[in-house]
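Let me begin by handing over the structure; questions about it come next.
For this view, one protein chain was removed and the others were kept in their places.
The chains carry the letters A, B and C, assigned in the order they are written, with residues numbered from 1 in each.
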């Protein structure tokens, strides 16, 4: 397509992420008959392993679609037309979810935020308590805001809903936290968790997921929302033997099989979470040293998968990113929505190790200098210091 | 996953099809930033090449989904909730489309058939003419019924609608004909054409398409059907520069780029159509010689991509298929719906050549013998005779 | 490189052979440090598995070279400059070995043949018995002549040497029999067995092997022949821990690991031999029916891996092969040496199954017709009959 750039591209956007060679190779296996016994075994294996990743004993539904599709699936399976829901707008993706829900005809109440802080349990509590008629049918939360690097506390949010004795369902987007930051679908009693393939699962985009609760399944049974592609019922029947109600994305599932094997069996979920946290902290050490402002302003809410950084003096984040791309063959995440050109995002999730992270931070440090940003040199060294101190396990 | 079977698997279901090595290799290219210039160029290239495949100058929309999703997209973008439509049930997939439309809340009128003949223009004409109030908003036709190997004449159907001066939109499923059997979206004035990646395009499942007419776009503008993932408007804006409103299935698009290049530039669409027709005819020569009954009973409607065959004396088609799979490492298509266990389907589409077809037919001939089916030996030879007579171009 | 031909190429030369997808994928794994522990384990695994393939408990040496290199290694490690050897010229490759030995300064005595029969034990016996001074230091035999499809009986040859109480070493080329036809290095008391990667081992060319006897190792210790690259001593020391005296062909070894795993663990050597014999017999059934003359004139010497066929009436074998290549995307082996243009060779070894064989034979049958060869149609059917009768195991 384009001429060769020396060395491997550093794909440091917060997803799609760098994909292990063995997963890429799995994508290239010859497609098989999606109605064969061989496929059924494959289906059962990945569906069961997905449960381990979501930490649930309930079904996980898998769609051939982007994560956006799984938002739609989540809403339309448990709600009825015109239902009222809350979307807590912690950032760009939450706002996109709101937009999607509105498009689908739901009545969306938004809880705004400055996009720099996690969900405030008090504000959610207030809103729920004021809903004395229990009109609100669902609360939609983004666990890890990919646009801002802010992680909200789902267990706490669950508690708020319980304390309010509110019957609203809890829907959580864990697209950019799944398989990177500890996520406990069952223990946190999330009703619908929405995930995608292209982040911590180290796959290309094209698969999305709904993990569900018993209550979600019950609401599904009562839902009158018209749907077909996203309908859990059809999935459920077919999934029992590892099959799907329509042609599944076989080759992406080959890749999923390989990546789940790496995550669950070769590395282990715990180690995956620890690695992401460690890399995130090293990244913040660098950013702090540079003297740049991290979007996330709440130290308990720093994301383990993405660090969003404000540019100083309103300098152009896009020029910086562009320069880093052309000079150093690295892609960084763009500022989304109101952060456009004021924020760049460092993805440090997926298949990453210390030296790739060091290269990543080096590229940013050089980019800052080339673009004449005001900053303190030496951030990379600070990151290395942290990596040495915080041993790998 | 499973232990090695000697030699290459013969994937002779009517899709997913055998994938060229170069396309498989493209699937394994490292994922890139879906917001980069490089991606934009890729997007523009494949969208433009898709237009050439659909033979349209209008936009082609591409979704990360199975073909089923594109059915849903087609309907929900041009119709309003509760609209009445006709589905001409030529076979299993038409019946599935009907089911999906019903699930989505549309009022579906069915024109039944015996699943062995193409759309009968007279019956459609009758139905449209009786709809004096023009209540019917769309006519849904499957161009090539994958479940039966029957191809309907879309140009003729268009004529019927025109002659009836009916304003119903024409929606056509060309999933198993696209890039295999000549398909002319613009010339046949189809309003929405629905395609998928896993058949003639020689890709894994996971991408689906909507080619549209100006009228379809106008209806879309007026449509009140709630939708988001499938919404053409969002696609249209982003597609202009080769981008998508949500994360696209990058690696499948790498594969699409490679396969479109093969089909359009290296082989040429005309040659692709000719090859499929030639292989289909050779296949029928074999089936006729065996003395087996082809599902399609109308000789002008024989499909170029799949031949569905009835078993004699109600012998079990599934046992035959299973035996052929275990002995000869070949997958044949199962009989769907009411044809279950009475029909096996031979896929002869995608990346196939004369010798693979010969191997395919040899596997069936041996399977028939091993399963003690009553049949005349020598079908393979008849097929070879045809391949020799009907030169490659 | 060239534009796409529909369908998979049929590589039916008698090596290089068709390579399983999983082996191709292994070739593309990132190269590793050839001095690392990880490499050492890889080295030990493949060297040990190679012993199982050669059926020996003695070392097997592996060179980054073509099979030709292993001929040179075999000779120069056990002989002294100017030594006299016998090469029994059963065909083109035996003649090439003779030529190589002559180039290396050895005194080569040839036992000629008509290239259509295996080694005649009587003629060898005579020659050895007449060598009363035991001047002959080695007897060089090609186990399976790739140029003619004639397999000689090594156990019998061993007996002849023993009976003659001759001290000559027995060197055997098993390049196109290894991992396809039963070969027993230890039981047949072969002194040096010469193998290559690109035949039954289902790999690309680039690796070659020497299996050795204790006597060969002793002769090696006494050999004054100048050598370095091929020197077993250096290999032996390094191989102990899975390493090599110079940079090994890492990625080919990745492939070797995968193919040995398939052959030994997933399929099993016995089944591999049986499959090759079965395919060879089916091929001969077709050739006999066509009325064509098989090069091999001794029915106990038919090769299981390659069938060489004479053209009738001195028609051009090369034109036939060329036509089959251009029309049917299949490569057949050319006639070598004096068989040039009079013989075509059908490779039926490596990763092959019944349907690929059927496709192969169909391609030849169609080619014969297109080129107006005098022949009886229906050979493919005869082959299928055999495949049905002779069950897979």
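Note that a contact is a pair of C-beta atoms (placed from the backbone, for glycine too) under 8 Å apart; a residue touches a chain by one contact, two chains touch by 3 or more.
Every value quoted in this text rests on a predicted model; they were computed, and no experiment measured them.
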Study note, to complete from the structure: Missing-chain contact among A:4, A:133 or A:165 belongs to A:4
Revision key, fill the gap. The one of C:67, C:149 or C:242 in touch with the missing chain is C:67
Point to revise | Residue among C:181, C:217 or C:252 touching the omitted chain | key: C:252
**Study point:** Footprint left on chain B by the chain that the document does not show
**Key:** 21, 25, 28-30
Revision key, fill the gap. Touch rule applied to chain C and the missing chain gives residues 1-2, 8-9, 11, 13, 15-19, 24-25, 27-36, 38, 41-42, 63-69, 72, 81, 99-100, 103-105, 196, 198, 204-206, 226-229, 231, 245-252, 257, 325, 331, 334
Practice item. Please give every residue of chain A in contact with the chain that is not shown. Key: 3-8, 10, 18, 20-22, 262, 266-267, 275, 327-330, 351-360, 362-363, 365-366, 369-370, 377-378, 380-381, 384, 387-388, 392
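Just so it is clear, only the chains that are shown with their structure count from here on.
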Revision key, fill the gap. Per mean C-alpha coordinates, the chain lying farthest from chain C is A
Practice item. Compute the distance, rounded to whole Å, between the mean C-alpha positions of chain B and chain C. Key: 45
Practice item. Quick one: which residues in chain C touch 2 or more of the other chains? Key: 21
